[in-house]
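Missing here: one protein chain of the complex. Every other protein chain is in place.
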Amino acid sequence: MSERLRITGGRVYDPRHAIDGAIRDICIEDGRVVAALPGDAPTLDAAGLVVMPGAVDIHSHVAGPKVNLARRLEPERRTVPTVPDTGRLYTLLGYTTVFDAAVPLLGARHAHLELQDTPLVDKGFYVLLGNDEFVLAALEDGSDDAVRDVLGWAVRASRAYGVKVVNPGGGAAWKAARGTPGLDDALPGRRVTPRRILTALARAADALALPHPMHLHCSNLGLAGNATTTLDTIAALEGRRVHLAHLQFHVYGGEPGGRPTSRARELSAALAAHANVSADVGQVMFGPATTMTADARVGEMLHDLTGRKWVDADLELEGGCGVVPYEYRERNVVHAMQWAAGLELLLLSPDPWRLVLSTDHPNGGTFLSYPRLLRLLMDRAYRDEQIARVHPQGLEGTALRDGLAREYSLYEVAIVTRAAPARLLGLEHKGHLGVGADADVALYAPDANLETMFTTPRHVLKAGRRVAEDGAIREETWGRTLQATPPFDPAVERALGRVLAEAGSLSLEDYVVGADEIGAAR
Amino acid sequence: MSEVRLTLRQAPSVALEAPCVRPDAFATLSEAAIARLPVEHGREVVALGEFFDVRGEHADQVRVEGDVRRVKRLGAGMIGGSLIVAGSAGRHTGAGMSGGSLVVEGDADDWTGLGMRGGRLVVHGNAAAAFCGAAPGSSRGMTGGLAFVRGSVGVRVGERLRRGVIAVGGSAGAYAGAHMVAGTLVVRGALGPGAGIGLKRGSIVAGGALELLPTFRYACRYRPGYVDLLFASLERHGFDVGAMAAGAFDRFGGDHADLGRGEILKWTAS
Amino acid sequence: MRRSTVDGQPSELDAAVAVAAGLLRAARQPLVYGLLDSTVEAQRAAVAVARRLGAILDTPASASHAGSFRAFERLGAALASRGEYRHAELAVFWACGSDASELAPRPGLARVSVDVGSARGPADADTRLALEPDQEIPALLALRAFARGRRVDAAQAGSLPVEALRSLARRLVSCGYGVVVCDADPAPARRDACRADALTALVRECHRKSRVRLSGLRRGSNPVGAENVLTWLTGFPASVRFGADGPRYGPGEFAAETLLQRGDVDAVLLVGVEPEAHLSNEAAAQLARVPCVALGAVEREGARVFLATSAFGATAGRVFRGDGVALRHAPPQSSDHPSEATVLARLAEALAS
Partner (left out) sequence: MTDGVPLERRGVAIRDTYAEAFGMRATRLVITAASPRWARIGADALTGFATSVIGCKVEAGVEAELGPSETPDGRPGVSVLLFAFDAAGLGQRVVERVGQTLLTCATAACFDGLPGGTERAPMGEGLRFFGDGFQSSKVIDGRRFWRVPVMEGEFLVEASVGVQRAIGGGNFLILAVDAAAALAAAEAAVDAMRRVRGVILPFPGGVVRSGSKVGARRYKKMVASTNDAYCPSLRGRVGVTSALPDGVHSTLEIVVNGLDRAAIEASLRAGIDAACRPGVVEISAGNYGGKLGKHLFPLHALFAEAAR
């Protein structure tokens, strides 16, 4: 028996199809949008409501070893929700697809265990490469084809959706000698440079035709002067496709070792000039946060700042990770600058299809602050009120001082939270409401307070099921795990096996996640 | 002067979670409304009135009678008023309280005054483990107020104390004042092993025997002025400082395994 | 083949599950205890049962690992997966052995054994340092003070081997890569509330100047799995009560040992554990008086309901290695009995109906 539903009379925002608030019916059958339904199909009255595709989070941290360490680290404040709550809370905001941005090969099985227990949303992750022995050995001894095959194997073995590169080569260098190599510095004891890692992996991701390009966390995150690194990185990619993660953390001016300032304007211009580059913003929101990153250097830096808890972990043959509880404060000059830099990027954005929303949950703040972020973008008066509250020195030199007037429209919001992330991810059936799309839909009641509007959708549908209504879960369904299936030459396994035999504590088979290890646990 | 009196009618068969017993909350409630407040008896949520006879209403003076050793979280989070437990109280009594007066006339169980933020907490008998201690993971334990125990306390009294004063008439178990950040802990009797471990700042005033950790270093013998202020305050609140009213203190600075800006003042009669 | 039993009498599984569900439902405060020798799949299923029941959920780690939980929550940790230990130039075995081949004797690895009372490290260590039990915490603090560059007064040090500790601290802060190995599930006599904290703080301090990691040895088949599964499903690694407002954490408070001693549970579901190995005599005696449902490969005497399952060794599933790496557990032999996960799923269904 097919399940049908007609959503009637709503104002539809579907940027992929250039629908900007037109009154349309959306017809759903068996979890997909269809062109039409028989007249007797059940209806959901959406008159007066805003209808959007379910939102897609392109960069979050929701599953895997470091996320779970963070949960255990903070029983007293719980910034990082449990796995069941992650699925529920995302859904209650109208998000129906979520990607974890950083899972090491060795943590893939663990990440899938958590994804199996994550209800409601569709989900997946990007596997970490670029500081590991597998890629470094291939780069040193082999050809670009070898790197491509390592990448193909890694995505298949970990059942990942894409590939994430964090501080290319820098993680390995930090681990070996706490060094921070420049783009053309050879890593300690190696002939490989960050530039080589970067370009080879970007090329490999393209060669394998992964649906999402290389997802890159640039070097020198959080450090004064890192805007130069980011600009150099964009130049080094020579027009190859790349997605820059949490761009806000990489746009700082100032002297190395000094107080960072914002160079968001320049990065915005660079984004305009490079159509091959997309990014998510990594907005900082005031309040509690938990920093968790495969960039272990950042963990150490933040621990030195806070002097409190810190999890610092090394992973054999790969990098490691750092977890540090954090708090962003309005009256802290650096935090104010970070907050402003994110808003600058969004308000100066040359193309909403290439700069999308994220808080790098929970690094810049939790995903629960998305509605507040949307209000900041859409409501200038509210934004000005907030601007008046933050440390004034933090705003010096930022475009916020110029009185940026831009207010995002509902149409643009639908782009940066839905249509664009889906397109950047190569998700053909997400982020729009055309025929054949997954019937993931969020319906909002307009409200003068846009934070209120986006905090509690009136209805959320997942694969055609009415899963949430007015802030309560109505039915707990189970989403899919999304994975890419690039080809690779099995011969690469011999080389990988050699690396493991020399320096690992597991066999190659131990790295391979089985088909039976994904999908709903129950 | 009106008062709300709760008398245990039926002993709970397993622990009863009763954080609803708060004098500040009772101030605005009728007798019937108080009796309807929810408590958790194991997995069941039942009305307070199922277990207690409730007499009185609209008062922030509350007296609890009967054997309530299995009743947990009495007065937890209270912000004002007065709560008297006529006998011994269960775990987590007065946890997180930020104001008012809480008196346990008998003994107090584990985690009494956990994360206390203000007000006055008095135990006439003994208190068990983690008196005025810290919640798991929290960087700070008690952050304000005055708490004292006429009898002895168990292990880890005043862990991660941040501000406020804790006084113990008898002895203290192991790791008294562990990881204190600031504040003052006074123990008239002997202290168990590991007193002041991880002390960052703050003071432990020790009236009885104690074995110092090697990471404390001797400074001098004197009688710092604040001690007399503190003792005068304690006496005003009804805590007897005994022989420490005179004499001097040996000051040991530490814990040098940590920040090391705290002190242990060890009393000496001379 | 072993049969499930009800009151000692053989029973079909479904009938026994129905009796178990009735027994647990009738309890005012049930306890689900164990999960130590269980696969991740069984651990998940046990959480689901506990959640449905409104039970308290606990594992033996609440007693054996309490100090480590506390230290992690206060300070965090400096960890490494086992393969990393091959970089080690210095291994300090703190009153324990090691089963990691990466820390076996080899050129370039200096191995130090710190022996505390009768708790001794590897017999073939290069250097040994002997401490009395009451010197253990003072020694850890002195090491940390030395690592910070502080002095220790002879008057307070008493009989501590100050020079040996100073020398060890120097080695820890100057090595290229060091591993401190400790017993993270110590026997009851060695459960000091502050030992893990002092070890963690020491490693953190040394790590400012060198690279040092703490490796805690675990006991049981899948203790790290239990912590991980409980954490991602409830937010907490053990001692969780499913109350009216969701899962609540109560280390000590919701630990099986004290719950039993205080008579605060009136039914127990045992999964993947031999409780007597982890409980005091007093608590075990109370356990014997409480209606009990036990899953396992070996019938439990005195249990009202025994649900026969495959042994851990014969159950396919996933487990976590001691260093936190998830692995597939592929048993050499298979079992005719259903797995714990399967039986728990049936129990959850029976509770729902």
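Order of writing sets the chain letters: A, B and C. Residues in each chain are counted from 1.
Convention: a residue touches a chain if its C-beta (ideal position, glycine included) is under 8 Å from a C-beta of that chain, and two chains touch if they have at least 3 such contacts.
Fair warning: this is a prediction, and the values are worked out from it, not measured in the lab.
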Among the chains present, which touch the one that was left out?
B
Given B:L102, B:L230, B:M244 or B:A257, the one touching the chain that is not displayed
B:L230
State which residues belonging to subunit B touch the missing partner chain.
144, 146, 163-165, 183-184, 201, 203, 222, 224-226, 228-230, 232-233, 236, 261
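In this text, only the chains that are shown with their structure count from here on.
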When the C-alpha atoms of subunit A and subunit C are each averaged to a single point, how far apart are the two points in Å?
34
I'd like the Å distance between the centres of subunit A and subunit B, where a centre is the mean of that chain's Cα atoms.
46
Where subunit B and subunit C are represented by their mean Cα positions, the distance between them in whole Å
31
Provide the list of subunit A residues touching at least two other chains, using ranges where the numbers run on.
73-76, 309
Multi-chain contacts in subunit B, i.e. residues touching at least two other chains, fall at 136-137, 139
Show me the residue ranges of subunit B that touch subunit C in the complex, using the header's touch definition.
13-15, 17, 38, 40-45, 70, 91-92, 110-111, 129, 136-137, 139, 155-156, 174-175, 178-179, 193-194, 197-198, 212-218, 252, 255-258, 260
Can you list the subunit B residues touching subunit A in their complex?
135-139
Which bits of subunit C are touching subunit B when the two form their complex?
27-30, 53-55, 69-70, 73-74, 134, 137-138, 140-142, 144-145, 148, 150-153, 155-158, 160, 162, 193-194, 197-198, 201, 242-244, 249, 251-253, 262-266
